[in-house]
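Input: a single structure, listed below in structure tokens.
Heads up, one of the protein chains got dropped from this complex, but the rest are sitting where they should.
Then we have chain A:
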């Protein structure tokens, strides 16, 4: 048998995934693969982050990092909450504006085209700038077009730590804190165009000490800004709060141990072709590093934010959350993955079952488990009744492309019984990055449609993503 990694599924997602008829009807109507999103859950996740902020008496806005999912329903549902949105392209900005988020609730981040920058400035959203030249370009545009002063945040990078040296991956983004003079100069020169709102960081890491060092670095930069006569109001701590994907830590521990054993040749492989996910056997020793997302995480999402805010500043010996508050700053965040926890699933139809290989009508771009290194089992949603002799099996999952590499996951996954053509395999909790982040239309295979579903009394209602508005189908509630 293949060791299992059961996904953590709860609340509404659990309930709709248990509604087998609904799921089959959706796929029968709209084909496989099919993305399912639950907009109401996003609102709940926003509240959880806000609750953590409030526990520290902190003001600030939760900006949903749009890049994690393209769904319109999710963004339109977001508009009904107190949250904002972090947009990283011209398309995302237009999408957010069209979904009903006003400019005051939009933060434009990432590398920016001229057009993106212009629309951001024209509509008056906050610009999270990556560099000094970007600020200069923005200021020039504001002056040339007679636009109103733009609220800007400056992304910083290269934070130093005190005591120990906390090493961090080099980042292509942000103004290095070792030399902020050019930043102060551009803000000073363009006072009439740029309204400095505060310092920001986003670190691509799950390492808490790195983030603590970054937050502390932002506090220092803000103090410097005040000394220079600016009045910054907020620090933006970016995203990267993480998701716990698995129901049971013991399964994760057991699986990684089994993988170690398999790589060392002590047990039969548990992956396609003995793939080691970064681990190698060199003369009986284990080498390399396990290059996968830590699928089980005891501390993720709002709890991770809580840990960060509770971490004591090494310089001031006081929790970072208290320091931010003491300085009267707001704390903004840009969670993507963590806000989409339990917000969706990808449904795929089984096409063929042959020699322990299950082929589904989807490919590894539609369900991007491998590309993001997230390891978890699919859920089998059978069409017919089980046969009496059906028992658990371990299978490999192949996609619908004619590429040897097109495996939905390289793990061998356990299923409670052998799947048959027409059954569904459901990849739960995939709304953040694993759903449509990289989906294309290779081989002219169909790209997934997306449906949004919501509770209606004891039932589920659903519609195409682009048809979803927070009021549609809920006329009775006014």
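Criterion: a contact is a pair of C-beta atoms (placed from the backbone, for glycine too) under 8 Å apart; a residue touches a chain by one contact, two chains touch by 3 or more; residues count from 1.
Please note the rule applied: contacts and distances are computed from a predicted model.
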Quiz prompt | Listed names "FAD-binding protein", "Pyridoxal-phosphate dependent enzyme", "Transport permease protein" or "Sigma-70 family RNA polymerase sigma factor", with the criterion being the UniProt name of the chain not displayed | solution = "Pyridoxal-phosphate dependent enzyme"
Quiz item: Which of A:256, A:311 or A:450 sits in contact with the chain that's absent?
Solution: A:256
Exercise. Determine which one of A:114, A:318 or A:455 touches the chain that has been left out.
Key: A:318
Practice problem: Among A:10, A:28 or A:57, choose the residue that contacts the chain missing from this document, as touch is defined above. | Solution: A:57
Quiz item: Which of these touches the unseen chain: A:294, A:344 or A:470?
Solution: A:294
Exercise. Check the options A:143, A:167 or A:443 and report the residue that touches the missing chain.
Key: A:167
Quiz item: Going by the touch rule given at the top, which residues of chain A touch the chain that is not shown?
Solution: 57, 59, 161, 163-169, 204-210, 219, 223, 226, 239-240, 242, 249, 253, 256-257, 260, 264, 277-278, 285-289, 291-294, 298, 315-316, 318, 322-323, 325-328, 337, 370-373, 433
